[in-house]
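The structure follows.
Shown here: the complex without one of its protein chains, the others still in place.
Going by the order they are written in, the chains are A, B and C; count residues from 1 in each one.
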Amino acid sequence: MQSMPVFILKRLLYGVLVLLMLSFVIFSFIRIIPGDPVRMSLGPTVSEEVVQKIRHELYFDRPLVVQYVHWLGGVILHGDFGQSLFTKRAVSADIAEFLPRTIELALFSAILILVFGILLGTISALFRDSWLDNSVRLLSYLGVVTPSYAFAIFFLLGFAYYWKVFPLGGMPTLPPEIRTTGMVAFDALIHGRFALLGNALVHLFLPAVSLSLGSIAYQARIHRSAMIDNIGKDYIAFAYVVGVPRRIVILKHLMKPSFIPSLTIFGLQVAALLGNAFLIEVMFRYPGFSQYSLRVIMAKDPYGIVAVTLVFGIVFAISNILIDLGIARLDPRVRLRTTE
Amino acid sequence: MKRLATMLVLCLTFLMVLGVVCLGGTTLRTTITATPETLDPATVIGENDWKVAVNLYDFLVYPSSEDASPEPSVASSWEVSDDSLTWTFHLNKGIKFHDGSELTAEDVKFSMDRMIAIGEGYAYFFTERVAETEVVDDYTVVFKLSEPFGPFLVTLYRLAILNKDLVLANLADGTYGDHGDYGRGYLLSHDAGSGPYTAVDFQIRNYVKLAKFSDYWQGISESAPDTVIATEVRDAATTKMMMGSGEIDLAHGRQEMTTLNALAAMDDIAVASIPEMSINFFMLNTKKPPTDDVHFRKAMAYATDYDAMLAIYPGSPRALGPVPPQLFGYAEDLTGYQYDLDLARQELALSPYADELDRYPIDVSYIQGNGDTAKLCLQFAANMAQIGIKVNLVEAPWVLFCNKEESLDTSPHVTNLFANASYPEAGAILELKYASWTVGGWNQNEWLQDSVFDSMLTEALTTADADARSQLYSQMQHYIVDDLCPSIYTFLSVLRPAYRSDVFRWPAGEGHPHPIAEFNFNYRFFEML
Amino acid sequence: MRHKRDNRSRPRWEKFKRQWHKFASNRLSLLGMGVVVLLIVLAIFAGKIAPYPDHAGLYLDFQNANQPPSWKHFAGTDGCGRDIFSRMLFGLRVSLEIGLLVLAISVPIGVLLGLVAGYRRNTWLDTAIMRFTDLFMAVPPLVLALVVVAMFTPGFFFAAIGIAVAWWPWYTRLTYSLVTSLSNEMYVRYTELTGAPLRHIILKEILPNAVSPIFTKMSLDMGMIIIIASSMSFVGLGVQPPAPSLGSMVSDGIKYLPEFWWISVFPALFIVLIVLGFNLLGDGLRDVFAIEEI
Partner (left out) sequence: MRDLEKTQDTLLTVHDLSVSYRVYEGILAVLQNVDFAVDGGQRVGLVGEAGCGKTTLLKTVARILAIPPAKIEEGKIRFKGRDLLDQSKVVHRLVRRDISMVLQDPTASLNPTLTIRSFMSDVLKATPQRRSRKERQQQMLKALEQVSMPSPERVLDSYPVQLSGGMRQRVCIAISLLKDADLILADEPTTSLDVTIEKQILELLNTLTVENRKSMVLVSHALGAVRTMTDRTYVMYAGNITEEGRTADIFRAPSHPYTVGLFEATPKLSGEGVSDGIAGELPSYLDPPAGCRFAPRCPERMPICDEQRPGAIRIDEDHTVYCWARANETKGDQ
């Protein structure tokens, strides 16, 4: 146990290493592909001197490695991801603007996945082969195979256009004075702006649901099978026979080991979330990071792209580490192995 | 979950009420296809940027709502030397910037110098033409040109006057020597103008919020909206919903026909039509086979079914040449090309590629997102098929589209695009479309690089006398259309903003659109009901 | 040597029969297989089956634009008056082609690297390869794919490349774990002892046993890939018009919601059906080969 911090540190370091390599690969990509992004962003009417000047400012006239190192220095020293050619502002500023909203969306959906995935999985495992189980399984199957944007369409049609219980999309803006994290609902909550909170939630609801349904379904499937093959295990039988009450057996002796596989899958689900967020944010006009990423990616905005991939990588790595910690927490075998 | 939903909705409605109460005064809620990237008028050429800029800033001269000819604005009067190289402007007194300080000649000089120094946006009007700017006294400023420049006055519509002191007070370190970043950082999200409105809140990709500037020097009527919120709404479904539910009063004018029809069907919703200084081109690459052959190009021009295309954009007038008719220097006597397959086949027969058409399929590239453009290109492809020309359609996202235009070998045979004159003279669009120095941009896929044309253009632009200039312009148009046929001119672009006629009145709605599209969105002239 | 192989092959055949029996005993798996076969047939004979084959490409009929579903047009028509049902069939073809192309690119690469790394376990080569795969698994596949496509030009081919770039590492991982587990098994040890060459061990011993898991994963991935490909067309970086692609059909339809709902709803449902088919099939296979969650 005591050497857990070391383990985390190792994981972090490794993650950082991978991300550095990745960013370098992307960088070299951008440099080798034809077309001059600077000229592109300014258009043909701008004089060559100006373009050259900006190329120089952005290190595009230096060798790849120099540019990369300079950029890296900026990132490490003062979190400066370079300047976006298309929003004409510091990429870091854009990230600060857009990332929190996406994080909020992702968290919201992640919670939905965890809660409902586990819940449904447990129910159908406990009532195995009952109509309940079967219907859950059927639904989860449909859920797994339906792409998130399909959900989005159906929900838009249903809840936004016909019943009009939810807005079509967008997100209320955060009054600057209460901006702490940049997550609208969260900030509204901690500053007690409940009207805004309600509004934010109402805007989060459909995107989050369409984003998470597929994962919920998958999570449920995994958790179900995990529980079912644990039910057959000797230690459950033993727990019963030495007189542990049913309630405790299920909630503790059965739940805890079943969480191990389903938590592992949960890690993958988070990744899926970040990916799918692209379409969802586009469809719900959710002013989030994915939408921004899409823009810079299409714009071939050099620093933008690198920053975007890097940020995704970071979020990804962090979530993975958290998952691993969770598993280690649950499973002494893992924990002992890592601390050996 | 339904209960949760309804609960949330209650909160939402409550909040809306709250919002309205808080704002107070009249509010005009409008949409734009994209928020500006910056509020810095010196660096932008985009429609959306200027729709905002005309409200934030003042200009030496202001385009008349009749024919876009220059009228006094910040400058009460001006005179030009006989060699038409020295322009002297006398400024009005007591013009207040938004921070209360007065607008003087210093600010004008500063704005011009800054624009040239930065060299982005519309700076190319002035770089290498404006040799220097002199401040004679607080209310007199003199521009010294290095060569005569005919359209000089009208290009001043793009010189927004910045508050020098304010900008200098907000310099960050940058690459403009002792000017640091020349206030670019500050102007990303603040205005430094004297215009009828001031920017109070700007969230990029989200919305811009303008507030009425009460002591605007020309005065501003009570009925003009106190607050204007321009929200970025691209997608049609949302626009329809919000218009229907009255969440917005004025939708941007770039809706598709299906959307417009749906909107027009709603009650209290009118659709204004604003002709732009812009034309829809099929730009034929004159350097790539087979479109490098003039007969081939003419064949294509004859094979295009213009009426079918106008049917996709109903109400847009047919364009015969590259110049929109409302521009100074438009050649009335152009005949252009008509849909005539026989003529098309004759022309095609003259082209060296006539008998090996299938060896030369042509790529037609257009910008993803607007269904009508797609239909246009599908129509075009269908037409070309009629004379045996094979077409590959290439839909590209805006920026990838631009990427391809950068170099000759990546740019396609044909692109479909609207090209926009940046000042109300034929020269503007002729230069943009066909000058050798504007190749490599999305506005010119022709890669014309024709020395004859270049020299004509230079001559025209440096001709001070209006009539002479107009003459040259019309010669050029004939040369382009009749001899070279580098593009197929389909129709004149018309903005069609839908708006709630029960909420406000505006000139464009009354059938008096301003000839320069952006200037229709100067909210000073709006009248809330 | 030869007769030794015969000995092996007969039980294999028996094994196959038994497995087929087990597979067939699960109705859902059969349904999945049925759907997939049907889809493949539809895709191949789209030209024959589609009521309006010419609507798949350049075709304009603004008089018939945005017609609701009817007997004439099962799924209605789109903004250009093209029959959506016909376009769906051709879109299906495109989707399947992309799926196959992606697998054709990523599986061989992935498997090969996996085999090499697995067999040169705990050498620098192993480390290098596996770290390299980590590189490509560090961001969500869709993001990576989009970046790659944006670098080049959008279209069928590069869309496939983009996805493949994000996909091969999973096969490397899978093969790697298979090899490491299999190579511990007795008979491979044995072949090692008999001094059979590495190539022989990999080709004759490991690969045959790795086939079924890999195959299963492929059929499961087919669905995923089709979803991702359609997502890419959805944002305009996938297959380019006029070639019909389900993803872009969906996204085109969105701006016509809610009046012309059918334009995007039917293609969306069709995607669901496709993915459903492949997943059912894949799960069936997984049960038969008794493979853990891949």
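We take it that a contact is a pair of C-beta atoms (placed from the backbone, for glycine too) under 8 Å apart; a residue touches a chain by one contact, two chains touch by 3 or more.
Just so it is clear, the model here is predicted, and its values are computed rather than measured.
In the entire assembly, the chain absent from the figure touches the shown chains A. Note that of A:A96, A:L138 or A:A237, the residue touching the chain absent from this view is A:A237. Which of A:K10, A:H56 or A:R333 touches the hidden chain is settled by the complete complex: it is A:R333.
Even with one chain removed from view, subunit A keeps its contact list with that chain: residues 231-245, 248, 252-253, 256-257, 260, 330-333, 336.
Everything that follows uses one rule, which is that only the chains that are shown with their structure count from here on.
If touching chains are joined by edges, the resulting network of the protein chains shown connects every chain directly with every other.
Averaging C-alpha coordinates per chain and comparing to subunit B, the farthest chain turns out to be C.
Centres computed as Cα averages put subunit B at a distance of 46 Å from subunit C. Centroids of subunit A and subunit B (each the mean of its C-alpha atoms) stand 39 Å apart. As a whole-number value, the distance joining the C-alpha centres of subunit A and subunit C reads 24 Å. Shared contact sites, meaning residues of subunit B that touch two or more other chains, fall at 235, 237, 397, 400. In subunit C, the positions touching at least two other chains are 150, 236-237, 254, 257-258. Subunit A makes touch with subunit C in their complex at residues 15, 18-19, 21-22, 25-26, 29-30, 33, 141-142, 144-147, 149-150, 153-154, 156-157, 161-162, 222, 225, 261, 265, 271-272, 274-276, 278-279, 282-283, 293-294, 297-298, 300, 305, 308-309, 312-313, 316-317.
Contact residues of subunit A toward subunit B in the complex are 34-36, 39-40, 42-47, 49-50, 53, 57, 86-89, 94, 97-98, 156, 159-161, 165-170, 172-173, 194-199, 201-202, 205, 285, 287, 291-292, 298-300.
Across the complex, subunit C meets subunit B through its residues 58-60, 62, 66, 79-80, 150, 153-154, 236-237, 240-242, 252, 254-260.
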